[in-house]
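Every protein chain of the complex appears in place save one, which is left out.
Per-chain numbering from 1; labels A and B assigned in written order.
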Amino acid sequence: MAEALARITEISGLGMIQIRAVLSETGPDIAQALGIPIPERTGTSLAGARRLCWMSPDELLLVLPRDQVAPALAALAASLAGRHALVLDVSDMRVGFLVQGPSAGQVLAKLTPANLSAMPQDGMLRSRAAQVACAIWRQDEGFAIIGFRSVADYLRALLVNAASAGTSLDPR
Amino acid sequence: MLTLTCPCCGITADETELHPGGEAHLKRVGPGSSAEAFETYLFARSNPKGVHFERWRHAYGCGKWFLAARCTATLEVFGTYLAQNAAPPPEILAAIRARRPDWTPTAIAPRDPEPAERPNE
Partner (left out) sequence: MTDAGPFRLAAGGRLIDRAYPLSFRFDDRELRGVRGDTLASALLANGQLVMGRSFKYHRPRGPLAAGVEEPNALLGLGEGAYFEPNQRATTTRLVAGMVATSQNCWPGLGFDLGAVNGWLSRFLPAGFYYKTFIHPRPFWKHLFEPLIRRSAGLGKAPTEGDGDRYEQAYDHVDLVVVGGGVAGLAAALDQARQGKSVTVLEQAPHWGGRTPTDHPDGQARIDGLLRDLKALPNVRLRRNCMATGLYDHGYLIAREGLADHEPSAGLPRQRLWRIRAGHVVTATGALERPLSFAGNDVPGVMLASAVRDYIVDYGVAPGRRILVVTNNDDAYRSALAALDAGLEVAAVVDARMNPTGALVETLKRRGVRILPASAIAGIRGGHRIEAVKLCSYVGAGRVFETLAVDCVAMSGGWSPVVHLWSHCGGKLNWDQQGAMFIPDPARPPTGADGAAMVTPVGAAAGDLLVAKATGAAAEQALMPVWVMPMNASRGMKAKMWLDFQNDVKLSDVELAAQEGYESVEHTKRYTTLGMATDQGKVSNINGLAALSAALKQPIPQTGTTTFRPPYTPLTFGTIAAEARGDLFQPLRKTPLHGWHEARGAHWEPVGHWRRPYCYPQPGESHAEAVAREVRAVRGGVGTLDASTLGKIIVKGPDAGRFLDMIYTGMMSTLPVGKCRYGLICNENGFLIDDGVAARLAEDTWLVHTTTGGAERIHAHLEDWLQCEWWDWQVWTANVTEQWAQIAVVGSQARNLLERLGGMDLSSDALPFMGWAEGTIAGIPARVYRISFSGELSFEIAVPAGRGLELWERLHEAGADLGVTAYGTEAMHVMRAEKGFIMIGDETDGTVIPQDLGLGWAISRKKPDYIGKRAQDRSFMAAPERWQLVGLESTDGRVLPDGAYAVAPGVNGNGQRNMQGRVTSTYLSPTLDRPIAMGLVLRGPERMGEILEFPGDGAVSYRARIVDPVFYDKEGVRTHG
């Protein structure tokens, strides 16, 4: 029997910070505080181990190593003091999985109605994976997918099932 | 199974990623309004066969509400626009007129809650 379509691994040590702000006004301050540019619409921007994701016109999600959360929160608090902005540590709220391998896209194509092939190289897609909300971006020769903590087991099982050996979507 | 393009994030989303919100451009009336005006606000919906304005939320995407102008008979989408518009913007009206020259916006434009001015009755 052939191998699984992709390797599914849970990302450990993930930290996340949710930012809600009027980006046209506070964007430069956020970028400066974090040392990372504000991403384009539906895009992500990278700086070292940090990834800043565009979630909506007034929402960003900073994905970073767990041990960098506290200083990042402090930097944001300092630069946004007195501004109308919401900054929250949401590191415990979501889980992330890496879906890696040449057929990683096929695994996700079984789960999301979104058009992954149309996603730019540095893009991020918010959609659903089967019955739960998710966000997807490209990472490490494959994709990263995040979802809510309560459905981590469901999301993992979905991914593993979709990656079952012998179920390539290539024409037969 | 519609597809609609969210004007907030530019993503063309599948109907299963969206949450419907009923008719657009309803004007809220609150305390002090007449029983008739409040009844209209709560319950009167135009439900046309043809051009219609609707509220949708990109629920599995950016989470934003937006408005869509589409034909309920053919499902043609004339355009989507931001939820903060009190009435369909000119470019949406132009797109509708280009495809439906006989359409009369007065029949469907934001309705005054006072029944005397409700053209559908």
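Methods note: contacts are C-beta pairs under 8 Å (C-beta built on N, C-alpha and C of every residue); 3 or more make two chains touch, one makes a residue touch a chain.
All values derive from a computational prediction rather than experimental measurement.
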For this session: Kindly state which of the options A:46, A:75 or A:109 is in contact with the chain not pictured.
Result: A:109
Exercise. Of A:4, A:38, A:73 or A:130, which sits in contact with the chain we cannot see?
Worked result: A:130
Exercise. In the whole complex, what residues of subunit B lie against the chain that is missing from view?
Worked result: 1-3, 14, 19, 21, 28-33, 35, 38, 41-42, 55, 57, 59, 63-65, 71, 74-77, 83-84, 99
Seminar exercise, completed: Omitted-chain footprint on subunit A covers residues 1, 18, 20-21, 58, 84-86, 88-94, 106, 109-110, 112-115, 117-118, 130-132, 148-155, 157-158, 161-162, 164-167, 169, 171-172
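The rule is simple: only the chains that are shown with their structure count from here on.
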Exercise. Just how far, in Å, is the C-alpha centre of subunit B from the one of subunit A?
Worked result: 33
Seminar exercise, completed: Note: in the complex, subunit A contacts subunit B through residues 41-42, 55-57, 59, 113-115, 125-128, 133
Problem set entry | Partner subunit A, residues of subunit B touching it in the complex | 8-14, 16-17, 60-64
